[in-house]
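Let me give you the structure first, and then I'll get to my questions.
Only a single protein chain was left out; the remaining protein chains are all shown in position.
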Amino acid sequence: MSESFRDLLETFENQYPNRDYTIQIVCPEFTSVCPKTGQPDFGTLTITYVPDQRCVELKSLKFYLQRFRNEGIFYENVTNRILDDLVAVLQPRRMTLVAAFTPRGGITTTVTASMTSRHGDAPAA
Amino acid sequence: MSESFRDLLETFENQYPNRDYTIQIVCPEFTSVCPKTGQPDFGTLTITYVPDQRCVELKSLKFYLQRFRNEGIFYENVTNRILDDLVAVLQPRRMTLVAAFTPRGGITTTVTASMTSRHGDAPAA
Amino acid sequence: MSESFRDLLETFENQYPNRDYTIQIVCPEFTSVCPKTGQPDFGTLTITYVPDQRCVELKSLKFYLQRFRNEGIFYENVTNRILDDLVAVLQPRRMTLVAAFTPRGGITTTVTASMTSRHGDAPAA
Amino acid sequence: MSESFRDLLETFENQYPNRDYTIQIVCPEFTSVCPKTGQPDFGTLTITYVPDQRCVELKSLKFYLQRFRNEGIFYENVTNRILDDLVAVLQPRRMTLVAAFTPRGGITTTVTASMTSRHGDAPAA
Amino acid sequence: MSESFRDLLETFENQYPNRDYTIQIVCPEFTSVCPKTGQPDFGTLTITYVPDQRCVELKSLKFYLQRFRNEGIFYENVTNRILDDLVAVLQPRRMTLVAAFTPRGGITTTVTASMTSRHGDAPAA
Amino acid sequence: MSESFRDLLETFENQYPNRDYTIQIVCPEFTSVCPKTGQPDFGTLTITYVPDQRCVELKSLKFYLQRFRNEGIFYENVTNRILDDLVAVLQPRRMTLVAAFTPRGGITTTVTASMTSRHGDAPAA
Amino acid sequence: MSESFRDLLETFENQYPNRDYTIQIVCPEFTSVCPKTGQPDFGTLTITYVPDQRCVELKSLKFYLQRFRNEGIFYENVTNRILDDLVAVLQPRRMTLVAAFTPRGGITTTVTASMTSRHGDAPAA
Amino acid sequence: MSESFRDLLETFENQYPNRDYTIQIVCPEFTSVCPKTGQPDFGTLTITYVPDQRCVELKSLKFYLQRFRNEGIFYENVTNRILDDLVAVLQPRRMTLVAAFTPRGGITTTVTASMTSRHGDAPAA
Amino acid sequence: MSESFRDLLETFENQYPNRDYTIQIVCPEFTSVCPKTGQPDFGTLTITYVPDQRCVELKSLKFYLQRFRNEGIFYENVTNRILDDLVAVLQPRRMTLVAAFTPRGGITTTVTASMTSRHGDAPAA
Partner (left out) sequence: MSESFRDLLETFENQYPNRDYTIQIVCPEFTSVCPKTGQPDFGTLTITYVPDQRCVELKSLKFYLQRFRNEGIFYENVTNRILDDLVAVLQPRRMTLVAAFTPRGGITTTVTASMTSRHGDAPAA
């Protein structure tokens, strides 16, 4: 299994824990490598979360995401893995990750995963 | 009745079956043939689904859709048939297919079908 | 009262009556005549419906709509009349008609009517 | 207090009172005067309503709105006043008025008021 | 702790307190300073509220926001602080503040906070 | 040969004949009939001219263009014929007419003709 | 003949007269009155000039343009008149004025005039 | 060498041969096959020409272009070949063909060829 | 007279001096202060130049532009002053500066200056 980059994520204390508010972070410069073809993939990640005690430090998030630059990983897996890492480190009240990749072979794929969506509680497709 | 292309669809194992998450695939290069006029039709297919145990492999999806290139079939039927094929092969938790065709005679048609919409449970029109 | 064009509408059998699915038809080339000024009106009609046993045949719909070309009729009335004609012929499970007209005197009007909205069951304005 | 322009609004009979349907009227050429600075204000009014027995006649609406051209009145007040006038004359089933003004001092203001929103029944902000 | 600018905010009496209506104010010229790097931040603030007895006077709001021009403060904190100031001065029925900042290091951040969202009542992320 | 509508065009005196200036008129509501299929055509006409002694009166231009509503005429011919009529009536210093029609059979056509382009003096294609 | 508003235009000294540079001013809130119908007209003025010894003061330009608010004047004439006033007051090296009015009767008009275009020196139409 | 489709192109007589005017035809539904991979290619063709004695008949152009549907041919060659066919049949005064294909492997290609560009007379790149 | 910030601009050696090539730098976060009202101004600067021996270092350009943050200076002057500073430090072969400011009082101003435009050699207005 591939190396974990989770330790690169740094956090700072949420100064307004009594209020549920939303932080949205858009990262249009995400790139990883397709494990099957060895070709680079490109996408835009949109992270939306309601912080509890901790917020993610943006510079550390940038370095964390850059570690996928030469990592071979499928669309579906990278989306779920980044969501898992952020949830583990931040323990937010809510979190959704949308990963929109660029077209390949005339086909464009977007993967959306939420921390709160367990099996049996599916969002309307 | 026309030949089935369903066997062309390949799948891979969903690595995150405990989470309900959404995969959206946009295919702007769909083309088939009008059975009445013999003229080509063009459209954009948008497949949105929550996988259960299997995800659709994108290259096989591309080959499957290309098989309609010289197939004579009406808008409404092609939409429902592709939805049926994908549901049969993937057995997803949710699936919706939107097929937006290009204008003909100044009129543009879009057909939307969902795996979970049975008669008596219609979406708001 | 003006002549009915309803008989021009042809239908074909819905091949997927067990599923509630949606057909949206956009007609940006609608034109009629203002009964007060005699000046032509122009608009885009968007018909969205869930078919029951019958679907509307698109060429006949085009000819039906062309019959309004030299017909004097107000915005509100033409919208409701076309909705009534389509509902009578198709008996759909759901149908909404949006008629968006071009600006006149710096003012733009859009009329939206649904088969299922009876008085006392108004949509949120 | 300023003169009422309400009498300028003319109406015609709704031919489809048994159906709740929606009429949306967009007026991008609204202008009034700021009572504090004497400077002209410019905005786009969007009126959305479900008629009961009467619809507003568009030419009279245009003349009514033109009467504000040299009238000194604040954003919030002009929005509520026009809503009140239209509700009084039309007695619609539903009505919402959105007034979107152009930027002043780098700040843009939009006021939205609905006939059905009484205190204690506020829309989500 | 930094100086409060709250006293700069002026209000005027709401003339329509019996109706819940919405005022939206967009301020695309907000700028403050990053406390860590000393570099200027730029963003667009969108304030949406339902007034109770008082509305915010726009010129005073402009002067209030300009006071952040040379103030060192993080994205999350400035959003919550401005919301707190506006709520304290206006005591509105509802209020939401969206602060959308420009990209830094290829990453764009938007913070959204609402007066009515207390912990345990989080909006869907 | 079809009836001439040229007499419908009215003009007024150019108040600034000593200056070469440009008037551009955009008519997005042009409609005529295809002489082969009997089907209506729709297009946007853009007239750009430098007036000499006369300018075209806009209301008369509108009535003139409306006369093509039920006239059977090809794209190329209607463009050249309207240009000829306007040139005959206005005798402008320069005039160009662009006629952009809506798609038919997946193909969109635009015809551009200028008063000053004689054979042997072709514009760059 | 109508009153001249030219005296309202104030100027300040160009600090860089040795360089030919361009100032473009866009005024989207211009309104005057149609002398034939008494109805208000609305348009966007774009003034582009190369200053010589004087630049136009923006606040005085705003007040000057506001004087047309209740002035009856045709599109072609208001464009040429404003150009003449600005040229008289500024004596610029170059100046062009584009006046783009909103649609009337489905027809949109834009008038473009330049200080340097005399008869016999027409721009390409 | 592949079969010629040139004979499918029909023409009609240009009614205005004394004027150089421009006809632009946009065909967004062009599709052929990559001779190397066997995969379908998709593109938008834009044909711009000044007719001499003949204009291209649009329906025959549509049928001609459809013949490439299952033809294996490279981007550069299909562009030059269609240009050659149209020039041979129409003998226009000027003609340019722009072929803009959809992305493949993250790369988008557009080929532009003109009848009048011979070697040594290259357009500015 | 105000302090010069020119010394903040750093340069690096152009590695390709034998080729005339163009560097365009867009700075949408420029802000200064109006010397008359004390209010902040906001604008987007676009610098386009052909380097000779030196290129501007981007970080130093950012710090240089930030020095105008609390500087009182008019639109026309700030544009010409920044152009003069960049020309003095870089001695480029060509340079143009476009400064597009945000609306004030409903009026938007853009100033464009080029190193090579001396009086008597004005660009077309």
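Worth a mention:
Each chain carries a letter (A, B, C, D, E, F, G, H and I) given by its place in the written order, and its residues are counted from 1.
As a convention for this text, a contact is a pair of C-beta atoms (placed from the backbone, for glycine too) under 8 Å apart; a residue touches a chain by one contact, two chains touch by 3 or more.
From a predicted model like this one, the values you see are computed outputs, not experimental measurements.
Check A:Thr11, A:Gln24, A:Gln66 or A:Thr116 against the missing chain and you find that the one touching it is A:Gln66. Even with one chain removed from view, chain I keeps its contact list with that chain: residues 14-29, 48-51, 55, 58-59, 61-62, 92-96, 114-116. Listed for chain H, the residues touching the missing chain in the whole complex are 76-77, 79-80, 104-114, 117-125. For chain E, the residues touching the absent chain in the complete assembly are 39, 42, 102-106.
Everything below uses one rule, namely that only the chains that are shown with their structure count from here on.
More inter-chain C-beta contacts link the pair B-H than the other of B-H and D-I.
When the contact pairs of B-C are set against those of B-H, D-I or A-B, over half line up by residue number only for A-B. Chain centres here are Cα averages; for chain E and chain F they lie 53 Å apart.
With touch defined as above, residues shared between interfaces to two or more other chains in chain I number as follows: 39, 42, 102, 104-106.
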